[in-house]
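So the structure is just underneath, and the comments pick up after that.
One chain of protein is taken out of this complex; the other chains stay put.
What follows is chain A.
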Amino acid sequence: MKKFVAAALCVCLTASAAFAAGDAITTRKTIMDSVAAAAGLGGGMMKGEIAYTPAAGKAAIMSMAAASHSFGAFFPEGSEAGDTTAAPAIWSDAAGFEAALAKFAAASDAAVQASGKDGPADVDAFKAAFGPIMANCKSCHETFRVKK
């Protein structure tokens, strides 16, 4: 009986670990989708395809800022397997990944500072704040994402 309980416990623990990893993948993907949506809004305004408003500029910047501070918490050990494009380097070079996240957060925080209460006043002010955030996409994806 004891053996059975232990075995059952093991199964439950394994299952919940797997569930947590799946959850982490879903969560971080959703965060990254919001980054892509913010980049789409910001990029569209920078290109002139979407009319610029300070409120929209601030929304794009704040989405980036929220993501930059939360994203890194959803890469637990074991979540490298599954429906994910996370590169093994996230775990093998954890310090490098931390540094990339810190750079993303620093650029976002600077943009939040620059945008004030109402958001950057015009599209040029927005470009100056948002451009450095966007530069993080490539530099991080170069090492820490693998397309499958």
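To be clear about the criterion, contacts are C-beta pairs under 8 Å (C-beta built on N, C-alpha and C of every residue); 3 or more make two chains touch, one makes a residue touch a chain; residues count from 1.
Going forward, contacts and distances are computed from a predicted model.
Entry comment: the absent subunit's protein name, as recorded by UniProt, is "Cytochrome c, mono-and diheme variants", drawn from "Aspartyl/glutamyl-tRNA(Asn/Gln) amidotransferase subunit C", "Molybdopterin-dependent oxidoreductase", "Cytochrome c, mono-and diheme variants" or "Sugar ABC transporter substrate-binding protein". In the full complex, chain A touches the hidden chain at residues 36-37, 39-40, 43, 85, 87-88, 134, 137-139, 141-142, 145-148.
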